[in-house]
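Missing here: one protein chain of the complex. Every other protein chain is in place.
Which chain is which? They are A, B and C, in the order written, and residues in each are numbered from 1.
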C-alpha cells in the first residue's frame, strides 16, 4: 500500500452559507477562528485554504495560533474578490478604480501567503464575465482578464498564483471558464508563476472530462493544485465527493497517480444543510478507500486496454478495483 | 390593436440580492415599503406579488398605504417558506414541528391575501426536495408534499393556491418540478382551489416547451398565473425577459392568446447587477412590442401551417411578426 | 443471498448501427435470426424484446425456432414506428393515412405478442413530437398522442401496452417525455392495459431521478417493465450500464427491491463500437454484483437515515455495500 496523501479543505467548507433565498443563512455565522477549529476536529486534514480578509477583528497572529492549535497549515489564500464591491467584476470591472481596489485586496492576500508560508494565492474571479448577450466586447473583456493577472503575478515573482476556472456562477458566464482557455490565457500572460487550480466539479459540469483536463494541465506544467466535490453535471452543486460520480473521480485520481502528481487532495464543498465536520469525514473516508482502489487497480492491464481503446476491458478492471475498495478497509 | 394586458411583478424584483459568494449583497438592503415605491416608479405596473413576512417593523396598514400611493394592487402573497428555519424543507421537512411551523406561515399569508384582496397565495416550496441520491424515500417525500398542500388548501376554501414548480434550486432537486408532475399532484390533492403559477424560465430550463406547458395547464383548468424572465436554459438565471429566447417567449404568449387567457403579464426577475427600475422598464418595453407582434401575426395562416406541422412556413410567419414588432412602436 | 433476477435485452443490442455520419453502419448488417443467436451466446439472458417487422424474409416460425435454440423467450415486441414512413410521426403524424398505417403496424405487433406469448407490446413513439418552436399546436398534438394510444389499446384488451417515454431523439422534442406526463396521459386514456416501460437512461438525462420515477410509477400501478444503460446526462448515449452512474443505478434497483418489483432486468444499450456480446456480458457481470450489493445493504439502517433525510449517513451505508460488491464475487 502506498502512503496516504495529505488531505486539505477550503476553509469555507466549515462556514455557514447564504443563498438568494435563504438570505438569513442556513446556519449561524462562523468566524475564521471557529472554522479553523472545526477543520481541526475532522482529524485527517493537514492543510486549509483560507479566504481573505478574515472575519473582522481577527488578526493574523490569531489565525496563526488557531492553525497551530488545530494542527493545520495554510496551503493557499483566496482573496474575496467576489463581494459587493466587485459584483460587476474584479479584473474585468468596467470601472478602473474598482479594478485597482481588487488588485489591492490580492496584493494583501499575497502578503498573507508569505506570512503563513502558504503555497499559492488562489485567484477565483467569479464575478468576472457577463450576464447578457451583447453586454460586453468579448475581446476587451478577455484582455482585461489577462492583463490584470499579468500585473498581479508580475508584482510577486516569489509567489505562485493559481487560477481556479469555472464555467459560470455567480456570473452567468465567467471569463476563465475551462482548462484550455486558462492555458491559453496563461500563455498570453507569459509568466512562469501563474498556473491552475483544477476543481473536479467545475470541470465535470463544464462538459470536460476532469481526467483529461488534469492531463492537459500536467502536460503544460500548470497543475498547481486541485480540489474535489461532486454535482449532477448541470451546476456547481459542491456536493460531497464520492456521492454521485464514482467512476469519473476514480479516473481523475488515476490520472494524477500515473503522472506522479503528489499534491494535496483538497475538499471544496458547500454542505449547506449538513453538519460540516460530518461531511468532511464522510468525504475523507471515501477518498481513503479510493486511494486503496488505486493500489489494487491492475494498471499495466488497464494501460494495455487503453492502448486498444477497449472500453469494456478497461471498465472490468476499473470495477474490480473500485467496487471492492470499501471491502478492504 | 388589442388592449394592452395588465403588467405585474414579484416585489423581489425591486429588492437587493445576496448569493453564496456576494454574502454582503449586491446592493444595500431594500425594505418592503421601498420596494413598493420602486415598483410604482416603473410606470406600467398594475400589480405586485409580495413576499411575506414583510420587513420587520412594517405593518399591513403601511403596506396598504404604500400600495395605494404607488398605484398598485396585490395579486398574490408569497410566504417565505425557504428561509433558514425551512432549509431542510417546508412541507417535506423531516421534522413534523417544522412542517407545522411552515403551515403557520402559510396560514398567515392566506390572511394577508384576504386583507389585501389579492388573487392567490403563491406556494413556492424551494427547499422541498433532496440534494443527494439515497437521501430520501421518494414515495414518502411526495406524500408529504401532496398531503401538506391538501391540508393547507382545504383550510381556506375561499382562497386560491398557486403552486410555482421549478426543477431545482435551492434544493438540488425539487419535488414540484414540472407542469405534468404538478397536475398529477393536484389531482391527488383533490381540491378545486389549487392550481399552478407557470414561470417561463423554470419551464424552459427544465426542458419543457413553455408553450406546451401553458397549453397543458390550460387544458386542465389549472393555469392560475404566470410570470416571465429569461435564462440560458441551464439554470434559473432570472434574466430580463426578451434578452435571449425571443421565439419561445413569443410562442408562450401566442398560446395564451389563442386560449383567451387574459391574466396579468408578470415579471419574476433578479436584476442582481442592474438598476431594478431600468430592468423592469426594459422588460415592459419589450413585452409591449411583443403584444403588438401578436396583433399583426397572421394567426389563421399559422394555424394552417401547424395543422400540416410545416415548421418552415410557421417560422416565416412568426419572423414576419416578431422581427418587425419594434418598428411599429 | 436472494435469487438472481431474470436478465433480458432489447434484441437491437446485438444489431449493427448507423447514425447520420456513419451512414454505412458501424458494422455489417445483422439479421433478426443472427441477433437472436448472439443473444443466446451471452449466456445469462432469459428474454429478449424484438423489433417488428423482422428482417425481410424471416418468418415467425423461424423466429420461434431461433428463440428456442437460443434458450430465450420473448418479453415484448417493439413495432418500428420510427422508420422513414413515420418520420413526421406515428400517432401524431399530420397525415391521417400515415397515422392509420402506424396503427396497422402496431396491430400486427400485437398479433406477434400473442403468438410468442410475450408480456407486452412496447410502444416507443420516437418520431412523435416536434422540432421547431411554433411547429405544432401543442394541445392538438397531445390529443392525437392520447387518442391514438387509446384506440390501439382498446382494440386488444387481452394485451398490455408499455409506453417507453423519452425526452427527445430522434425528434427534437418527444410527446411522451417523462414519467409524470406519461401517467397523466394514461389517466386520460382511461384503460387498464396501458402502462410504462421505464428506461433508466431516458429518465436520467431527462432530469428525473430514475429512482423517483420508478417509485411514482409503482405507486400508480404502472411500471410494466424497465431497462437499463448509462449516459453522460446530456443525451441518450445508451452506454453499457454501470460505467458512469453507479450510485444512481444502485438507488434505482434499491427502489425496485423495497417495492418487491420482481420483473426482468433488461438491457437497452447501443454498443456502436464494441463487440455486442462482450458488452452484454460486461453489463450482466456488473448487474450481478449490484444484486449482491442489495443483499448486503443495511436496509433498515438506510430507511432510518432516510426518515431523518440524513444524506451523509445514507451515503456511508450505500458506499459500504456498493464499493464492496465486486469483492464478494
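The working rule: contacts are C-beta pairs under 8 Å (C-beta built on N, C-alpha and C of every residue); 3 or more make two chains touch, one makes a residue touch a chain.
Owing to the predicted nature of the structure, the values given are computational and were not obtained by experimental measurement.
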For the full complex, which residue in C:43, C:71, C:87 or C:190 touches the chain that was left out? C:87
Which residue among C:172, C:258 or C:296 touches the omitted chain? C:172
Just one of C:5, C:40 or C:133 touches the chain that is missing; which is it? C:133
Full-complex touch with the removed chain, picking from C:178, C:209, C:243 or C:266, is C:243
Touch with the missing chain holds, among C:25, C:111 or C:139, for C:25
What chain C residues would touch the chain not displayed? 17-27, 82-84, 87-88, 126-127, 131-133, 168-170, 172-173, 232, 234-235, 237, 239-240, 243-244, 270, 272-273
Listed in rising order, the chain A residues that touch the chain left out are 88-89, 94, 130-140, 142, 167, 173, 177-178, 180-181, 183-184, 187, 206-207, 209, 211-212, 215-216, 219, 247-248, 250-251, 254-255, 302-303, 306-311, 314-315, 318
Residues on chain B that touch the omitted chain in the whole complex? 207, 232-234, 240, 242-248, 274-275, 278-279, 282, 285-286, 289, 311-312, 315-316, 319-320, 322-328
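Criterion: only the chains that are shown with their structure count from here on.
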So what's the Cα centroid distance for chain A and chain C, whole Å? 39
Using the touch definition from the top, which residues of chain C touch two or more other chains? 207, 247-248, 311, 315
